[in-house]
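With one protein chain held back, the other chains of the complex are shown just where they sit.
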Amino acid sequence: MKDTVTMPALMTKEDVTTLILIAKKKTGMKWEEIAEGIGMSPVWTHSACMGMNTMPKAKAEALVALLDLPEEAVSVLEEYPTKIWEQAVPTDPCIYRLYEIVGVYGPTMKALIQEEFGDGIMSAIDFDMKITRVANPKGDRVKVEMSGKFLGYNSW
Amino acid sequence: MKDTVTMPALMTKEDVTTLILIAKKKTGMKWEEIAEGIGMSPVWTHSACMGMNTMPKAKAEALVALLDLPEEAVSVLEEYPTKIWEQAVPTDPCIYRLYEIVGVYGPTMKALIQEEFGDGIMSAIDFDMKITRVANPKGDRVKVEMSGKFLGYNSW
Amino acid sequence: MKDTVTMPALMTKEDVTTLILIAKKKTGMKWEEIAEGIGMSPVWTHSACMGMNTMPKAKAEALVALLDLPEEAVSVLEEYPTKIWEQAVPTDPCIYRLYEIVGVYGPTMKALIQEEFGDGIMSAIDFDMKITRVANPKGDRVKVEMSGKFLGYNSW
Amino acid sequence: MKDTVTMPALMTKEDVTTLILIAKKKTGMKWEEIAEGIGMSPVWTHSACMGMNTMPKAKAEALVALLDLPEEAVSVLEEYPTKIWEQAVPTDPCIYRLYEIVGVYGPTMKALIQEEFGDGIMSAIDFDMKITRVANPKGDRVKVEMSGKFLGYNSW
Amino acid sequence: MKDTVTMPALMTKEDVTTLILIAKKKTGMKWEEIAEGIGMSPVWTHSACMGMNTMPKAKAEALVALLDLPEEAVSVLEEYPTKIWEQAVPTDPCIYRLYEIVGVYGPTMKALIQEEFGDGIMSAIDFDMKITRVANPKGDRVKVEMSGKFLGYNSW
Amino acid sequence: MKDTVTMPALMTKEDVTTLILIAKKKTGMKWEEIAEGIGMSPVWTHSACMGMNTMPKAKAEALVALLDLPEEAVSVLEEYPTKIWEQAVPTDPCIYRLYEIVGVYGPTMKALIQEEFGDGIMSAIDFDMKITRVANPKGDRVKVEMSGKFLGYNSW
Amino acid sequence: MKDTVTMPALMTKEDVTTLILIAKKKTGMKWEEIAEGIGMSPVWTHSACMGMNTMPKAKAEALVALLDLPEEAVSVLEEYPTKIWEQAVPTDPCIYRLYEIVGVYGPTMKALIQEEFGDGIMSAIDFDMKITRVANPKGDRVKVEMSGKFLGYNSW
Amino acid sequence: MKDTVTMPALMTKEDVTTLILIAKKKTGMKWEEIAEGIGMSPVWTHSACMGMNTMPKAKAEALVALLDLPEEAVSVLEEYPTKIWEQAVPTDPCIYRLYEIVGVYGPTMKALIQEEFGDGIMSAIDFDMKITRVANPKGDRVKVEMSGKFLGYNSW
Amino acid sequence: MKDTVTMPALMTKEDVTTLILIAKKKTGMKWEEIAEGIGMSPVWTHSACMGMNTMPKAKAEALVALLDLPEEAVSVLEEYPTKIWEQAVPTDPCIYRLYEIVGVYGPTMKALIQEEFGDGIMSAIDFDMKITRVANPKGDRVKVEMSGKFLGYNSW
Partner (left out) sequence: MKDTVTMPALMTKEDVTTLILIAKKKTGMKWEEIAEGIGMSPVWTHSACMGMNTMPKAKAEALVALLDLPEEAVSVLEEYPTKIWEQAVPTDPCIYRLYEIVGVYGPTMKALIQEEFGDGIMSAIDFDMKITRVANPKGDRVKVEMSGKFLGYNSW
């Protein structure tokens, strides 16, 4: 039934993600190189390519040029995404470990942040993140650095 | 009915957490001071005081001395905890923001870790964390640094 | 078993809420009067009395004086709360209607906020709210006014 | 198997939403302009375009004319929608903040509404909403104004 | 720990429900008789006795007199309840059948109500219900009659 | 892959529902008229057209004739449906209000039914329902009448 | 706080179940013997003793006499129970296997019942069950026999 | 995108179920007749046709011959199924009643089985079932007979 | 209210578990030693002490003697447990890893078991398990050995 009404085409963020993955495979570029190619960080770049963040026009154009994507992709990359994840508890072991850290250390993070700053939160919006490799004789380590603006609760 | 069978007493981790919170309130010490008092980091110290990590005997004794807790608390602090959290999706805004970061950036963290290290995970067991305040003219920021050993999947 | 270890007493936020409700019933004061009595808004005052917000020391002292609560309540009112709600979907009809508004109009609110401000959110932390009665010949109306700081997503 | 039975075509509300989004992109109109173009508010207009509210015939015709949609869209816009949302707890941060406000302030809103009006609810049906930008030197604020008819519980 | 802070007593709606059930058992009255005794319908009376509706003062006084409850119960019966049910899907077969009727016939009820009245709902607030026995040679039947005010969606 | 095995066609209840909706739109008939046209009640007729009840052969033939459906639809309408609803808690406001009535008044309905009839249930199988409009100067009301056979629990 | 209001005692079905289990342990009777002692089947007797079915007065009196329970238990056994189970999916392996049978064979049971009887259900109210041991050289088998009245759907 | 990689065809259990239903409709055979035609019971036959059990080769060949299915169906019927049901709590009333029986009588069945056999379970694997009609002047009854091997827990 | 009916005492499996843990702490015995003391394996012994398996009389008596428990504990250890776990997805990291193994390798285990044995399962009832330490220069390993009887599906 879907095809009975003829309608103009609409490229989605999901389509653009697929095009990026194909281009990445073909060119053999790493995320770090793509990020460098558009002058942004790898975390933000990957997230925006996955459709979980919006790209400013200049960055979208740079990406389209870098990966030779169709022009229409620029405006799609600029759209403001609706961030949806379907698994309230993620099953992939690499992502689950992050969830587990929030479960185990969440109340501790809250207590220490609030003891230092007062009642409030670390913003997940005015936020940035970096992931690096730290060499270690007992086995290299993943280092994750997050930084978010502290926001204090209002009283009125 | 519960009280009809007379049984010897058993101090629980929950009891010890309450005793620590009372002592902390009375002495006015901050978590950072308590941590310093036993020669450990604030994140680990708070977590162990909440009953989410086990304390080596020497540290448990140091804590009991520092906060003037009953002797029996030493062995309770040494017990290996069962880590339970009841809210699959945490409601407290400060903890929820951390959950949200995993939801939004989890797949990105996975992609970047694995592109750098190969297929595997960042351990949440051989793991440490530090939380610091970063001064910023637009509003101070919370900095979270996590480090976990990379563990690669086996093939056999 | 719970009572076998004798421990010092600890007044909780839940205890203070009960004491406030008893005092309110005895004095016959309305929330609006209590709020006025401590020089704050009714929404914030009720929320803090329910243990869902922290009270600055001066306000906690004013409340304790106004309602003749025990002195110990001051420091409990100052504690930073852990905000927990147990029903992901609230059943009480008055609260459910608010949930329904988010379900029906949430995507609309997102679209209009973001079209006006760019990609980001309305803060629920740097936030205030007012509830008023609006006379109407077809039946009086409840007016809810919320205001939250706009926070734009970072790109880095 | 779906295509084995030949059946006449049926345009759905989802199809019309897609057509509207394409037209909006092509014309570059904002929701506010579309709303003005049909003489209605932006909140209601967006909601009806998303298929979450029914459009009176005159408004549907005005929209079809304004955006140059196919005539068949008029009757589809007039249909009474079935309002479905799939995430009991929304994940998009902009919508989640609204959910969080209901979680944190829901019991407070109930208490204040009922203290003023008696036992009952604010209607989510006989309801309207407005979203505006409020300039503020510390960062502009989103203002949300909702108004719903008070409905008191029956006793019989 | 709960009993370490001495606090004044507070009678709850749950306590009053227990007192009513005990009085009902002792006097052998049926709900219909209790309802008649206070001049209200059985459905509303039972619901208010269960703490799911508020009682106007006169009715609360009549109930207290009828069942010889303590005076304090009057103000508790007057309180505005928070309506909570813990089972999203009820397990008791008698209540489940009602849930099943909503599952099977809910879309039908919506279609017929809206075809007759326009887009809107049957209010569950301005609402009443009656349950009667209908004799039938093939087995007596339960008759449920509900009536709620129609509320049409606003457009603005 | 789905289309690699060529298989004969099978018309489903969902297909027939679509055909009925198209015919209804084309003819402009109301559910009440369709019901009258086959000599049944509107509630049952709508439910059977939605695929939530089976139609006796004569009624299925009458419907096919009335709406000019393909002959094959007769046997599909006669099939015994599997009744599935996907939302344990319905989100559409019109259907949610019915769910809410079960949540609020379910225990009351159980108590009154069982006090009158003994332990048992109102059948949702040997069951019928009628929906009517009741004029009222304060706003017309929806009247819902349900009747189900009482079934008493066995003891053996 | 619970104990601040002095109230008369109320024996619950849960209390009676405990009393029955104690008496059963003391007397060493099996459920089959208890059932025989009151002239009913073991399945029904156990279920009523667990508070999942109501006992006719004569049977309640017989049970009270047989197990030397307090007189007050008679009226409690006569009360109509609210049937609640807390695990939507039971974890106990013996009960889970029954749940699994419904999952695997439920659609089959529906198809065969309805092919034989027409559209309808096997009643779980006008219902009885028997459990017996069947000797078998390869290992004895549990035999479960259920019988429920067929109830056909109404059309009206 | 799905169709861009050309791949050989693979008939699934779901395809075979559809083919069986079409053949059954065309031939007008009942499940009982199909079962008889391959020399097996109706419960097992239906279940295997639904893809919830594997068919031994001879039976699969007999079925393919009986219903004139394509040869390829034999090996598909022989495959070992993955048994999946999507509704933890089934909504179809005929299946829900079976679920309800497990909820209400599950603990009773466990108690009686274990009192007779010792700690263990009735197998749902080494298991069979029969469904028959029992004439009854008050309305015919469905009789369900299940038999499963008792399996006792190991101690080691 | 709970204490208003005086009732004889009943020791529960939960009580016995507490008594065992206290005795274990006092004596300093390891689970392996306790198991050896009663001539059983550590896995089974721990499980039975936690109330997740029944103990044969001789073993219960041996345990009571070994740990100097009250005589009444013997019959409690002999009771057949109802196995309940409250977290469908366990949060403790040590238990979660086992859950994760089932999620990742479950379909593989099924495929290999069934390819070897035919359609069926590995019993979790006629089952045993052993846990040992395996020295390894890269870090010692946990070895888990499970063995369960294969049970093939019936066809009938």
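A few comments on the model shown:
Labels A, B, C, D, E, F, G, H and I are assigned to the chains in the order they are written; within every chain, residues are numbered from 1.
FYI, a residue touches a chain if its C-beta (ideal position, glycine included) is under 8 Å from a C-beta of that chain, and two chains touch if they have at least 3 such contacts.
Bear in mind that the values here come from a model prediction, so they are computed numbers and not experimental data.
Every shown chain that the unseen chain touches in the whole complex is listed here: A, B, G, H, I.
Of the listed residues I:37, I:56 or I:93, the one in contact with the hidden chain in the full complex is I:93. Of the candidate positions B:12, B:41 or B:87, contact with the unshown chain belongs to B:41.
Touching residues on chain A toward the chain that is not drawn are 2, 7-11, 15, 18-19, 21-22, 25, 72, 87, 89, 91-93. Panel shows chain G; residues 89, 91, 93, 96, 100, 103-104 of it touch the chain omitted from the view.
Summarising the interface, chain B meets the missing chain with residues 40-41, 43-44, 48, 53-56, 59, 80-82, 107, 110, 114, 118-121, 123, 125-128, 151-156.
Going forward, only the chains that are shown with their structure count from here on.
Path length between chain D and chain G in the chain contact graph, taken as the least number of steps between touching chains: 2. In terms of the stated touch criterion, the partners common to chain G and chain I are H, listed by label. Matched by residue number, over half of the contacts between the chains of A-B recur in the interface of E-F, chosen from A-I, G-I or E-F.
Centroid to centroid, with C-alpha atoms defining each point, chain D and chain E lie 32 Å apart.
Chain H has its Cα centroid 46 Å from the Cα centroid of chain D.
Shared interface positions of chain H, defined as residues touching 2 or more other chains, are 18, 43, 89, 91-93, 100, 103-104, 107, 110, 114, 120-121, 123, 127, 151. Under the contact rule defined at the top, the touching pairs of chains are A-B, A-C, A-D, A-I, B-C, B-D, B-I, C-D, C-E, C-F, D-E, D-F, E-F, E-G, E-H, F-G, F-H, G-H, G-I, H-I.
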